[in-house]
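Removed from the display is one protein chain of the complex; every other protein chain stays in position.
For clarity, chains are labelled A and B in written order, and residue numbers in each chain start from 1.
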Amino acid sequence: MRTRLINEGPERTFALILDSGDEVVSALEDFAAHQQLEASRLTAIGAFMRCTLGYFDWEKKDYLRIPVDEQVEVLSLVGDITLDEGKPKLHAHVVVGRRDGSTRGGHLLEAHVRPTLEVLLTDSPAHLARAFDPESGLALIRPGA
Amino acid sequence: MRTRLINEGPERTFALILDSGDEVVSALEDFAAHQQLEASRLTAIGAFMRCTLGYFDWEKKDYLRIPVDEQVEVLSLVGDITLDEGKPKLHAHVVVGRRDGSTRGGHLLEAHVRPTLEVLLTDSPAHLARAFDPESGLALIRPGA
Partner (left out) sequence: MRTRLINEGPERTFALILDSGDEVVSALEDFAAHQQLEASRLTAIGAFMRCTLGYFDWEKKDYLRIPVDEQVEVLSLVGDITLDEGKPKLHAHVVVGRRDGSTRGGHLLEAHVRPTLEVLLTDSPAHLARAFDPESGLALIRPGA
């Protein structure tokens, strides 16, 4: 485990309210680029009209795509925004709820909002950067980078 | 997407520990009214003796009720408290875990705690208000309101 104190003073918190048709990954990364966010964390609830989730296949070192082509409640969306090669990168995982109360979940690859997604984002005055990890093939956060 | 900086200074954080028999929605809204909370976010874990979840039916523009009549772990409860017609309104989604590890989830309509629910609530010195959205029939957060 590697650790880093990323804040001990005031932080900024934003309410981001996404509307019908907004795509979550691009909307949040565009916001982060505009606001120059480099070490943010977020939670969200709301609903999607459809989304694509991912499961990281450890053998193939790639994400399997899991399409969810129905209106779902967003039960939890938890994630962070860090820097990957100098650009803001959203890493978020999501659990969605179906009509019968059953759930699906995975890495958030793409999601279209309907009618709302309520995101509470807290930004620390630090930066956290990702670096390529040869073992997994993923860009992982390196707190000291 | 509409965004608003809701805080850049110190915030208040409360630990709210609900006990057996407490009903979650009413307990949190009563607390918010008493403390005059107008832009809060919260996460919680614990357990329910029973709860009623909701799924928003986009065709009917109403919540289907999904009763969960068994003791369940509260795996995640994520939400916010904002103002709706001047009164504090809890909007929370929950994932619960059953005896076999399977899960159910939805919009939190009602839940009775057993034996505990540990809520960590952070309040921003701002206010966020809801307004009626004609397309969905729901009261959605309008950050500029």
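Observations on the model:
Heads up, the rule we're going with is that a contact is a pair of C-beta atoms (placed from the backbone, for glycine too) under 8 Å apart; a residue touches a chain by one contact, two chains touch by 3 or more.
Since the structure is predicted, the reported quantities are computational estimates derived from the model, not experimental observations.
Note on the undisplayed chain: of the listed residues B:84, B:118 or B:133, the one touching it is B:118. Across the interface with the omitted chain, chain B contributes residues 10-20, 22, 27, 31, 43-45, 47, 71, 73-76, 78, 95, 97-103, 114-116, 118, 120. Listed here are the chain A residues that touch the chain not shown: 1-11, 39, 41, 43, 53-58, 64, 66, 68, 76, 78-80, 91-95, 103-107, 124, 128, 133, 135-136, 138, 140-143.
Just so we're on the same page, only the chains that are shown with their structure count from here on.
If you average the Cα atoms of chain A and of chain B, the two centres end up 21 Å apart.
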